[in-house]
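Can you read through this structure? Questions will come right after.
The other protein chains are all here in position, but one chain of the complex has been omitted.
The letters A, B and C name the chains in turn, as written, and every chain counts its residues from 1.
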Amino acid sequence: MFEGLSFSLEGGVALVVTGPNGVGKSSLLRTLAGLVALAEGHLTLSGGVDDHTPYEHAHYFGHQDAVKPALSVLENLVFWQDFSDAAVPHGFAGDGMSPHEALELLGIGHTARLPAAYLSAGQKRRLSLSRLLVTPRPIWLMDEPTSALDTASEQTLLDLMNGHLAKGGMIVTATHTPLALTPMRKLHLETAQAGEGEAV
Amino acid sequence: MDPFDLGPHAGFIIACYFITISVVAGLIAWVVLDRRQLNKALNELEEQGIKRARGNQAQS
Amino acid sequence: MAIWDYANPTRFMRLADRILPWLIGICVIAFAIGLYKSFFMAPEDYQQGDTVRIMFIHVPAAWLAMMCYSVMALSSIGTLVWKHPLADVSAKCAALIGAAFTFISLVTGSLWGKPMWGTYWVWDARLTSVLVLFIMYLGLMALWRTMEDPIKAGKAAAVLTLVGALNLPIIKFSVDWWNTLHQPASVMRLDGPTIHPDMLVPLLVMAFAFSVLFFVLHLRAMQNEVLRRRVRTMRQKAAASARPAAATATTQPAE
Partner (left out) sequence: MTGWAKALFLRELRIAVRIGGSGVVGVLFFLAVVTVIPFGVGPDLNLLARIGPAFLWIGALLATLLGLDRLFQADREDGALDLILMSGRSLELVVLVKCLAHWMATGLPLVLAAPVLAIFLNLEPLAIGAVTLTLLVGTPALTLIGAIGASLTVTLRRGGLLMAVLVVPLAIPVLIFGVSSADAAIHDPVPFMTPFLIMCALSLIAAVVGPLASAVALRFAAD
């Protein structure tokens, strides 16, 4: 998929991946998440928690929400909190919120007891996002994080992402909408040269 | 004729009536408990400030 | 048309509340008389002995099993043709009650069969037809449970109910055919030789009591179903109601 792609990212910095459709932004994120095996090359994480693979330090926030309509909003969130381990390496000051706090913060606290089937697309998206807040992990891999969100929620999302960076977390995000993240680096992928990493 | 002497097959007769009574009791319990639970849900929602959706309230 | 006055769920709820106490009273009295008569007045059958007392619940239950299906079929026509808003509520509620009565008639039938035939179950034409009816009831209930939207589920179930109603005589006929093909009427029929008037009266009273019981349960279940739909729409409203902080936010797609 990619040739000669190489980059490194330190804590507290966001990497925004841009490029035309179909260039492989999503595949890059899925590779980082460990869902697609590396054909060659390697992925290393320095300073992580022992006994954890790099993937276990990451949250993947993809196109799909992983929300079960049959469960209540709270049950959905609590499951992911129980299921995924927290990973708090040295230099990352993240801490997990309680599920209720996370839902309130994202403006869906009033739906906590309702079945998730009643949620709108944007509300499901926010429920999926709340997963990142209840389990602290330093790396956020976000594929088009703003899709289906209204402007107010987009602002909340941006605040959350900047807050994550301030705590020393990393964000790798693929997006078409400009996001005001600081500090930020850009990675522009092009089809012609099959992925040329360029840090700005 | 003694009405409480049900003959050699008393067990079957009693089982029949017992099963019928328990099924009917189950139906009644379903109806009653369901009503109670729904009323609770309605009250909870009304406390949250959601208005009752009263169908088409044209002529009441 | 009187039925149309009760198309409004709120008016239906009020009317049902008014009728129900009377129906419950009649039901209790009818059962008291019916049970008294069937235990103390009815004579033992000269062939079947005391097991004939099973008949007083078995036969009414079997009648009701068929009556419930008729109610469902009528309601289905109401859903599809007249588009009466309460028709699918009625059909849905009748299904569970119908299945329960079918179950009663199957179980009491097989408990009656054990002392009479020496086995709990024979593939007699009548029993088999009732078993098929039972499966159809359960299938309809499963259809209702699986579909999220009650309106869509009601329409789908109405189509299936009507197809079933058309099919039931054919099923009955083919089961009869199949049965006579294999088994030249060696089994004793459940309805016995002839019914003595002393047994007929308690039987009719019990049948009446069971019918009233059906209407009580059906009305109550319909009320519950109306409430359930109310809760559903209110929950949807609850989910959609915006949080106080973002009440003014416009919902524009971010792309």
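To be clear about the criterion, a residue touches a chain if its C-beta (ideal position, glycine included) is under 8 Å from a C-beta of that chain, and two chains touch if they have at least 3 such contacts.
Note that the coordinates shown come from a computational prediction; the quantities given were computed from them, not determined experimentally.
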Touching partners, among the displayed chains, of the absent chain: A, C
Residue among A:T18, A:S84, A:S120 or A:Q155 touching the omitted chain: A:S84
Touch with the omitted chain, as defined above, among C:V81, C:A142, C:L166 or C:L204: C:A142
Contacting the left-out chain in the complete assembly, out of C:I26, C:L131, C:L168 or C:V201: C:L131
Missing-partner contacts on chain C, residue numbers: 110, 119-123, 128, 131-132, 135, 138-139, 142, 145-146, 178-179, 182-183
Contact footprint on chain A, counting only the chain that is left out: 30, 33-37, 52-53, 55-56, 58, 60, 62-68, 70-71, 75, 78-80, 82-85
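One rule holds for everything that comes next: only the chains that are shown with their structure count from here on.
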Inter-centroid spacing, chain C versus chain B (mean Cα positions, whole Å): 14
Chain A and chain C: spacing of chain centres that average the CA atoms, whole Å: 53
Where chain C touches two or more other chains, by residue: 235, 238, 241
Shared interface positions of chain B, touching two or more other chains: 48
Contact footprint of chain C on chain B as seen in their complex: 1, 3, 5-10, 12-13, 15-17, 19-20, 23-24, 26-28, 30-31, 34-35, 38-39, 41-42, 45, 48, 50-60
Interfacial residue positions of chain C with respect to chain A in the complex: 148, 235-236, 238-243, 245-246, 249-255
Contacting residues of chain C [partner chain B, same complex]: 8-11, 39-40, 43-44, 49-51, 53-54, 57-58, 61, 85, 96-97, 100, 103-104, 107-108, 111-112, 114-115, 213, 217, 220-221, 223-224, 227-228, 230-231, 233-235, 237-238, 241
